[in-house]
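A short write-up of the structure that comes next.
The complex is shown incomplete by one protein chain, all other protein chains being positioned as in the whole.
The first chain written gets the first letter, and so on, giving A and B; residue counts start at 1 in each chain.
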Amino acid sequence: MSKKNTGDDIWKNNVEKIVKLFTLTYGSVVSQLCRDFQNNYYEVNQQLDKMGYNIGLRLIEEFLAKTGIKRCQSFKETADIITKLGFKIFLNIQPTIENWSNDGKSCSLIIPEPNPLTEFVELPITSDSKIGKELWYSQILCGVLRGALQMVQLDCDVNFIKDVLRGDDRTEMRLKLNKILKDEVPAGED
Amino acid sequence: MTIHSFIIFDRHCNCIYKREYSHELNNNPLSGPINKNNDSNSSKLLFGILYSLKTIASKLIPEDNINELRSFNIGDFRIHFWESLSRFKFILITNKEVNIDLQSILFQLYSKYFIKYVVENGLSPIEFKYYEKDPKENEVSAKINNGKFIEETDKYLQTLSIF
C-alpha cells in the first residue's frame, strides 16, 4: 500500500487520533500561556476565556446552521440544548445539568470524565503549588459558552467552580443568565 | 424575474454587505456595485422598515408565539427577509413578480456561503465594527470584502431561475 493510502486510511479511521491532536494542541496553548505570563494564572485564565469568547462567536453560527434550531422559549431549554446538542456536536460529550437556582437563571453543568481537554494532563505538583489553586485548565469552555450565548442575545456569566484536575470530585461549571439583550436600534440621526 | 440586490445586516445594525446587480440592457449584471452604498440613506431606511415590520409582526400575536416577517411588496419591488438567531439579517430585493417563498434560498446563503467564507475564515471579522470617523478602516472591518464569498454567492444567485 502506498504511503498516501496508508495516510488516508489512518485519517479516516481515527477520529480519536484527531481528538488527541486537538487535546495536545490545547495543552500546548495552555502551557505556553503559563510561560508567557510567568505563571500568573489569573491572567492565563483570562486569556483562555478571551480566546474561547472569540471561538464562541463563530461556533454559534455553525451550530445554528447545522441544527437549524429555533429560538428557545426558556433558559432551561437553552441549557438543555447546550448540553444535548452543543457539547455533543463539538466535543462528543454530554454534560448533566444540576443545581438550578430558584429563579431559574443559573445552573451547574457537570462535565463528564474523561474531559476531552484534560486527557494526559497532570498539573505539576512540587514546582509550583499555586497552579492547583489558581489555574482553571479548561477555562476556554467558559469563554466559548459566553461568546456563543451572547450572539443569541443571552448575556451570561460562565465560570468553573470545580475541576477534577485540581483533585475535586467532579468538573463543574456555573452558568448564570444576567439579562436578555434587546435588539439594537440604529444610533439616532441628527 | 429579477434579483436587484443582496444585502446583509449584522446585529449592530451595520450593513455589512450590499451587492447590487444591474439588469439594464446590454449590461453584465455582475458589473453592479459591491459594498458601495452600504451607508447610503436607502440602506438605513431599509433597516428601519425591517426593524419596524419585525416588531409589528411579533406584536400582532400573543406573546411567546412566533410570527416572522418573511417578505413584503413595495411598489414594483418585493423584499425577502430572513434572520438568523444571532441577528444576521439576509435580504434579497427582487421585482414584484417573484412571489415565491425565498426563505430556503436565504438560509442557503447563510448556512453554506456565509458560514464557509466568513465565519470559518479566521481572518475575516465576525463582529463587524463601524468607524464613524474613519471610512478607510471600514473597508476592512465593517464589510464583507471577501472575494471568495462575493464570487460564490454571485455564482449561486445566477443559477437561480429568478435571477
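Everything below uses one rule, namely that contacts are C-beta pairs under 8 Å (C-beta built on N, C-alpha and C of every residue); 3 or more make two chains touch, one makes a residue touch a chain.
Everything that follows uses one rule, which is that contacts and distances are computed from a predicted model.
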Next on the checklist: I notice the complex is incomplete. Of the names "Trafficking protein particle complex subunit 20", "Rab family GTPase", "Vacuolar fusion protein MON1" or "Anaphase-promoting complex subunit 11", which is the UniProt protein name for the chain that's not shown?
Outcome noted: "Trafficking protein particle complex subunit 20"
Item to check | Chains in view touching the one left out | outcome: A
Item to check | Touch criterion as defined above, residue of A:S2, A:S28 or A:N102 at the omitted chain | outcome: A:S28
Checklist outcome for this item: Across A:E16, A:D103 or A:E122, the one contacting the chain not displayed is A:E122
Next on the checklist: In the complete complex, the non-displayed chain touches which residues of chain A?
Outcome noted: 24, 27-28, 30-31, 34, 120-127
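Assume only the chains that are shown with their structure count from here on.
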Checklist entry - So, what's the distance in Å between the C-alpha centres of chain B and chain A? => result 32
Item to check | Residues of chain B defined as touching chain A within the complex | outcome: 11-13, 44, 47-48, 51, 64, 66, 84-88, 107, 110-111, 114-115, 119-120, 126-127
Checklist entry - Hey, which residues of chain A end up touching chain B in the complex? => result 57-58, 60-62, 64-66, 68-71, 73, 151-153, 183-186, 189
